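Just one protein chain is left out here, and the rest sit where they should.
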Amino acid sequence: MDEKQLRRLIGRVKDGKLSRRAFVGRMLALGITAPLASEMLAFCGAARAQEKEKVPYKPTKRGGGGALKVLWWQGATLLNPHFAVGTKDQDASRIFYEPLAGWDSDGELFPVLAAEIPSRENGGLAPDGLSVTWKLKRGVTWHDGQPFTADDLVFNWEYAKDPATAAVTIGNYKDVVVEKLDSHTVKVSFKKPTPFWADAFVGTRGMIVPKHLFEAYRGDKSRDAPTNLKPVGTGPYKFVDFKPGDMVRGEINSNYHEANRPHFDTIEMKGGGDAVSAARAVLQTGEFDYAWNMQVEDELLLRLEKGGKGRTVITPGGGIEHIQLNSTDPWTEVDGERASIKTKHPILSDPAVRQALGLLVDRQSVQEHIYGRTGIATANFLNNPERFRSKTMKFEFNIEKANQLLDAGGWKRGADGIREKDGKKLKFVYQTSINAPRQKNQAIVKQACQKAGIDLELKSVTASVFFSSDVANPDTYTKFWCDIQMYNTTMTEPDPEVFMNQFVSWEVSSKENKWQGRNITRWRNDEVDQAYRAAQAELDPVKRAALFIRINELVCSDCAVIPIVNRPKATAVSSKMRLEISGWDNDTATLKDWWREA
Amino acid sequence: MAGSTLASPTVRAPAALPRARPFSPGREAWRRFRRHRLAVASVAILAAMVLAVLLGPLVWRVPINDIDFTARLSPPTWAHPFGTDDLGQDLLARMLYGGRISLAVGLAAMLVAIFVGVLVGAVAGISRGSVDAGLMWLTDLFLSLPPLPVLLLVIYLFRERLKEIAGPEVGVFLLIVVVIGGFRWMPVARLVRAQFFSLREKEFVEAARALGASTTRQVVRHILPNALGPVIVAGTIDVAAAIIAESTLSFLGLGFPPDIPTWGRLLYDAKDYLDFAPHWALFPGAAIFLAVLTINFIGDGLRDALDPRKVM
Partner (left out) sequence: MSRYLTRRLLIAIPSLLGISIVLFTVLALAPGDPFEELATNPNVPPEVRANLRLKFGLDDPIYLRYLHWLFAMLQGDWGFSFASRVNVDTLILQRLPTTLFVIGSSQVLALAIALPVGVYAATRPYSLFDQVANTLTFVGFSLPTFFTGLLFILVFSIQLDWLPFVYRADISATGWRWYWEHFRQAIMPVAVLGLFQGASWTRYVRSAVLDVIRLDHVTTARAKGLAERVVVLKHVVRNALIPVVTLVALQIPAVFGGAIVTEQIFRIPGIGSLLIASILNNDTPVVMAVTFVFACLVIVFNLMADLLYGWLDPRISYR
C-alpha cells in the first residue's frame, strides 16, 4: 500500500463511498492505529461531520442512578496521574481528574476540558506543525470551587517536566513549551515539526492537576503533597476515600461542567483478587457492575454470560500477542555479554527455519480454544502482504509445508526425530510469562513443532520478573537470553511511532544501555532505519502512513516476529449498564457518560 | 546283656532344641504393626499407587500432551477413563506421569523437613543455654523469612549450578525438595524440642542416666522414640503440604515447567472449571487425599509398633 493508494482511499471516504469505520479498519490491518488513521482523514479534509453518539445518553438529570460498583482486579496504589505506574492507577485517577481531550473508540479526539478540538480550519493547528493552540472550556471549577484556568496547564507542564519530581509523564512534557495566551487559551510549541501533536494534555497521560494545591510541592517535595492521596480534580466524581491496593470511593460532583452528568450518585472501585473471580462477580452474582481487563479464557466467559446477568464487551485495541525470534545468539558470550549484536543466531538466521516456524503456529486453534473473542487470529500486522487488502488477513497453518521447507533447506531428521544440519539440532528454548492462556499457547505450538521435527523446551517465568528491567536477572524479556519468546505488546500510545521503534537499529537492547532498548529481537535493516527517520519528520499523515506500512512489510517479509492474535480489550459489564469503552484511552475516560437502565 | 543297664531314655545328649528365632525389637515392631489392620491396608494401597505411577505409563500408552480439541473437558469415558482437560489431554495419563513427581516430591520434602526438624529439635531439647538459644534463634529466623522472596533468590542463585551438576530434571527436583522441606522443618523442631523438655525429666530417662548412658544413647534409645507422636502427625501433614506447595511454586514459575502435570498443578488448573468440569479436579484431589490417608495410617501403625509404652 503506497501513498497513492492511500490517497485514493481517503478520496473515497470524502465522497462517501467508503465509511470512516471501514477506512479505519483497513488502516488497522496495515498496522496504522485508529487515531493516526482519523488524523489522516482530518488532514485531507474528510473531517467528521458531527459528534455522533453511538450509545445514546438517556438520563435527563444529574444523579439518581444509585451506586456504581466497579472491580479492578489490580488495585490502584496511588491517585496522582503524574506518578501512575500502570493503567490501573491511571484509571483510578481518571475518576477525579480530566485531560483536555480524550480518544474515543474510533480513534477520534473528543473534547473534555477543551472547548473544541484544534484543527487547521479553526486555526488551532499551525500549518508549519510547530505549535497547537488549545481553547479551554469556560465555567469549569475544581472540586473545591476554584476556577480552572490556563495557569493550571502551565503549572502541569512545569511540574511534569522537572526531573526532580520524577513524574512518569515527563516524556510528554519535557520537549514542549507551554505558554499562556490568556486565561482560557494555551499554546503548546514543539521544537521541530511534530506530526503527532495530540500528546501533551491528551488521553492517559494528559490529566491535569490543580495548581493551587500542588504549587507548594514541586520537585523534591512532590511526594509530600497531601493531595496525592486526596485528589481534587474537575472530574465527574469527588473524592471520598482511598485505601491503596484496595478501594477508591467517590461521590457525585454536583458542579460538573456537563449537563445531566454524571448519572450515578457514588462510585466504588474495589481492587484485588484475580480476573476469573472478578468475571464471576459481574457475570454470575451481579455484585459488581463492571470488571476491568478480563484476562480470562473466552470459553469461561461465554459460560458465565449464559446466566444473563452480564455480558463481555470487546473493544478493539492495538495489542498483539506475538512470538519473537532472536536474531542474535543467546548461548554464546562475547565480551561478557550474551545475545550480543556481534553474534548471529546460528539456526534462526536461516530463513527456511523462520518461514517454517511461521507456518507452525495454529492461530485458528489459539483463537478458538484459548482466547476466543479476546484474541483475533492475525498474520497481518507484521506479516508479508503482496497486496494489502484481504491478503493481509491471511495466515497459514501448514505442517506439511513446513516439513517441505525444512527438507528443502537441508534439515534432515535425526534418529530421535529432531531435524539437524551440520551438527546443529533444531532445538529451541521458548519462554514466556506465567499466564494460563500463554502456557496453553506454548503447548499448542510445541505439539505442532514436534510434528515438523523441531523440539521446543518450554520455559515460563513469573510475570513480575519477566516484565521487570532488573539488570541482574537473566530471565527478563528485554534480555531475551533464549531462542524464542512470546508476549503481548500493547499500543498504549495512539501514535505508531513509539510502537514501531521496536525495529530500528539504534534501539537494540544491549548491555550498554542496560537492556533498556526497545528492539528486543535485535533485528536490523537499513531501509527500516531510513523509513523510520523519514516518518519522524513527515508532516503529511498519508506519506507518514505509507512509510510505516513499508516498515511493516519489511519486518513481515523477513519473519522477524510471528504475530499470533490481536488482543482487544475485554471487560465484563452488567446487562443493565450502558457505556462505551475506548481502546485508545483509559476505561474510565468515558465515565461521565455511563448510565444504567432502570 | 546282664549287668549293663541301658541309660534311661530321658538321659540323652541334649538334642539341639529347635533354635527359637531371636525376638529382636525389629521383629516385635513388625508383629505389632501387622496387628494394625488399617496400617497394613494402607501399605498395600500406597504400594499400589507407587507401582501405578512407576509402571502405569508403560501400560496406559496414551501420550500426556496429545492435544485434541474435539474431546475437551469430557467426563470419564472408555477412551479417557479419567476424562480430559480443556485442551483435550488425557487425565489418566497425566496423573500417572505427574504422580511420580508429586509422590516423590511429597515424600522427599517431608523426609527432609522431618530429618532436619528432629535433628535441630533434639539437639536443642537436650542441651541447654547457648546451644538451645542459638538453635532457637535459627528457627525463629527461618520462621520470619517470607517464603516468596527467599524462594526467588534461592532459585535464581542456584538453578543454573544445580542444572549443571545434576541435569535439568534432577536439579530442579532437588531444588524444590530442599526449598519446600526447608520451609517446613521449623514446627517439627519446636514440637520435638517441647517434647524433649518434658521427657528428659521423666524417671526412665533419669534411670538411664543413672545407669551411665551417654547423652546420645539417652536421646536415641529413650527419649526420641517417645517423642515421635507429633513428628508422625507432622509427617503426614507435610506430605499433603509439600504436594500443594509444589503446585504453588509451579504457579509462580519457580518449580517444574507448567506443562508437567503434577497433581497439585492439575488441581490448580482445574480450579476455574469446578462448576463445568468437576472431574478434572476430582481425580487429582482424590489422589492427594488417598496418599495422605495412607501415609497417615502407616504412621499410626508405626507409632503403635514402636511405642515402648504400649502393650499389645
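Order of writing sets the chain letters: A and B. Residues in each chain are counted from 1.
Just so it is clear, a residue touches a chain if its C-beta (ideal position, glycine included) is under 8 Å from a C-beta of that chain, and two chains touch if they have at least 3 such contacts.
A quick note: this is a predicted structure, and the numbers were derived from the prediction, not measured.
Of the chains displayed, those contacted by the omitted chain across the entire assembly are A, B. Check B:Ala47, B:Ala79 or B:Leu141 against the missing chain and you find that the one touching it is B:Leu141.
When the whole complex is considered, the residue among A:Ile32, A:Leu71, A:Ile252 or A:Leu325 that touches the unshown chain is A:Leu71. Although one chain is not drawn, the whole complex shows that of A:Pro163, A:Gly308, A:Gly336 or A:Gly423 it is A:Pro163 that touches it. Mapped onto chain A, the footprint of the missing chain covers residues 71, 75, 77-78, 80, 83, 85-86, 163-164, 166-172, 174, 205, 220, 223, 228-229, 241, 243-247, 249, 270-274, 277, 280-281, 284-285, 287-288, 464-465, 467-470, 472-473, 478, 492-493, 498, 501, 513-514, 516, 518.
Although one chain is not shown, part of chain B still touches it, namely residues 128-129, 133, 136-137, 139-141, 143-146, 148-150, 152-153, 156, 186-187, 190-191, 194-195, 197-198, 201-202, 229-230, 232-233, 236-237, 240-241, 244, 247-248, 264, 267-268, 271-272, 274-275, 281, 285, 288-289, 292-293, 296, 303, 309-310.
One rule holds in what follows: only the chains that are shown with their structure count from here on.
Chain centres here are Cα averages; for chain A and chain B they lie 50 Å apart. Taken together, the chain B residues at the contact with chain A in this complex read 65-67, 69, 72, 86-87, 152, 156, 251-254, 257-259, 269, 272-273, 276.
On chain A, the positions that touch chain B within their shared complex are 276, 296-297, 299-300, 303, 365, 368-369, 433-434, 436, 439-440, 442-444, 446-447, 458-462, 465, 473.
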